[in-house]
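Here is the structure we will look at, set down as C-alpha cells.
Heads up, one of the protein chains got dropped from this complex, but the rest are sitting where they should.
Chain nomenclature is as follows: A, B and C, assigned in order of appearance, with residue numbering initiated at 1 for each chain independently.
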C-alpha cells in the first residue's frame, strides 16, 4: 500500500469516532499495544528522541534500498501515534519518506500532538524519521 | 485673614479662568513673580526641597509663636504655587498650619501638581511645611 | 465573607474564559497552581489602560503620564495593604517570583554571603527557589543545605532545627508547595531562623491566592509573589522586603529610573522601591493587577480557603471511594492548599493528562519544576489537579468520573 492509501485508511478508521477525543485516544492506546516489540538492544540512549514528558525510541535500518523503523515510547498515546508513523513510513524508500505529507495527523485531530514542540516526543520523532531518510537520499 | 479666607479668595480668583488651564498657569507664573525675594544666604543646599524636575527652597523661621516661610523655586509655575502656600500658611501658628486643609489646590485644578510625587518639588514642599510646623507643636 | 455565602456561579461569571468548550466538553480548569484565570475586571482594566491612559510613568509632565503614574503607585499601595507591609516602598514590582528570588540572591546574597556561610532550602522547593541559590552559592563558595521532608509531604522540622546554625545566613522556603500543597509552618521557621541571625525569604507563589498574608505579623524578611497566580496578568510579581534590608542592598539591574545621578565616573542610586525597578516597568499589567487584589479581597481569603478545602476534600473523598490501590496520592500533609498530585499505577502522567484533556479537563502533568522532590518520591512526575475559588463540586465530579473510567479500563 502507498503511504497515501495507509493514511486514508487511518483517517477512515478514526472518522468513526467523529469528535470524541477520548475514544480516539483509547483507540490509539490500543493501536500502540500492537506495535511490534522493539528489541531491547536497540532501546539505547543513542536512539532516544527526547520530548519533554514522553520519550520515544527510534531505530532505523536500511534493507534493499528501503528504510525500516523500529520504535517504542514510554507513554501509551505517543506509542499509538508512533505505531501509525511506522505503519505509514517503514519500508518505504528514503525519497518517498522525505516526500510524504503526513496529512493524517490533522485529519484525525491530533495536530495538538505536534503543536507545542516541547510537550512530547512525537513531533521530534517525525523530524528524526525525515532526517534519517533525507540523509540517505544525500548519499 | 484666616487661611480659609485666603484660600477662598484664591479659588475665587482662579474661577475667572474656568477650565482654561493655560491661562491659569500664566496667572500662576505672574503670581510667582510677586513672591518676596528670598535672601540668597537662605538659598542653600540645606533648605532645598528636591523634586525630580523642579527645585524648591524653603526657609522657615519662628517669630512670636508664629511660623514664617521664605521660599523660591527654579521653575515659574511651581514658584507661583509656592507663593500661594506662603500666602496661606506663613505667619500662622504651627498648629494652625498642621491643621490647614489645603483644599484650594484641587479647587483651582492643580491637583495634578501633587499627584505624581516625583515630578515636582511642590508636593514635597507642602510636606516640609507641615513637618516643620508639626515639629514645633511637639516641643 | 463566609464561605457558606459564596455564590460560585456569580463568581464564575467574572471569568469569561471558563465558559468555553474544549474537545466538545465544558472546560474544567484545574491547572490553577500553574496560573489562575483572570476576572473581567482585570481584563477590562488592562484594555482601559491602553485605550485611555497609556504613558510612560514617573518623570512625565503631561496628563497621561500623570494619570499612569498615579495608577501605578495605587497598585503599590494595594499590594502594601494586601500583605500588610509597613510601607508601600517596601513592595517592589518584578516579573514574578522567579525574578524576585533571583533579585534577592544576586543583591542581598552577593553582598552579604561569605565563603562557608550556609543557605537553607527545602526538598520541596520549586526550581526557582533552588537554582538562584545554587548559582550564588557557587559564586561565593557558600553551602546550600536542604531540609528533608516526610513521606506525607511535610517538612521534617526536627531535621530543620538540626540544620539551622549560626552558619545559616539565609533560609529560603516555599510557603505552600506547588507540587504537594503542603503549607509549611513558616512562622515557626522565621522565628527559629531569626534566633540564629538568619534572614528568611518565603516563596509565596502558591500562598498568594489562598492564604491570608501579614508580613509584619510573620516578621518575614522577604516575601515573593507572582501576579499571574493571583488572578492577575502575566508579567507582574512582587518582592516584599523589609526597608532596613532593601536599603542596604546593592541594586540589581542598572538603568532608567533606578538612579539618582549618573556620570561616567560614578552613579548614585535612587531610593526604594525605585532602586530595584530599572527600566520601564510593566506598567499596564501592574495597573491591572490592582483589580486582581481587589477581587480576592472582596471575596475574602477566609471564604476562599474554606471553599477550596471543600473542593480538595471532595476530590480526595472521591478517590478514596474508588477503593482502588491503583491510584496513589502525593502530598497528604495535614495543612494543605487545594493542590493534589496523584498517579495512576502503570499510567504515565502524560497519558492521563491527555485523556483528561479529551474530556475538557485541564490538569498539569510532569515534574512541576520540582525535580528533586520527584526524585525523593522516586518518580518522574505526577498528575496535578489544583483548585481555585471559581471551581465547583460538579467539576470535581467530572474529574472523578474520568479517572474512574481510566481505572476501570485496564
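Just so it is clear, a residue touches a chain if its C-beta (ideal position, glycine included) is under 8 Å from a C-beta of that chain, and two chains touch if they have at least 3 such contacts.
All figures in this text were calculated on a predicted structure; none of them were measured in a lab.
Every shown chain touched by the omitted chain in the complete complex is listed here: A, B, C. From the set C:144, C:303 or C:407, the residue in touch with the chain omitted from the display is C:144, counting the whole complex. Set against the missing chain, the residues C:22, C:245 or C:303 yield one that touches it, C:22. In the complete assembly, the contact with the undisplayed chain comes from C:282, out of C:75, C:182 or C:282. Where subunit C meets the omitted chain, the residues involved are 16-17, 20, 22-23, 27, 29, 31, 34-35, 37-38, 42-43, 46-47, 50-56, 59-65, 95-99, 101-102, 105, 126-132, 134-135, 144, 146, 226, 228, 233-236, 251, 253-259, 261-264, 266-267, 278-285, 350, 353-354, 356-357, 360-366, 369, 371-372, 375. Where subunit B meets the chain that is not shown, the touching residues are 19-22, 24-26, 29, 52-54, 74-78, 120.
Within the entire complex, the positions of subunit A that touch the omitted partner chain are 52-53, 112, 115-119.
One rule holds for everything that comes next: only the chains that are shown with their structure count from here on.
Most remote from subunit C, judged by the distance between CA-atom centroids, is B. Distance from the subunit A centre to the subunit C centre is 39 Å, each centre being the mean of its Cα atoms.
Between subunit B and subunit C, the centres computed from C-alpha atoms are 45 Å apart. Centre-to-centre separation between subunit A and subunit B, using Cα means, comes to 78 Å. Counting partner chains per residue, subunit C shows two or more touched chains at no residue at all. Looking at subunit B, one finds that none of its residues touch two or more other chains.
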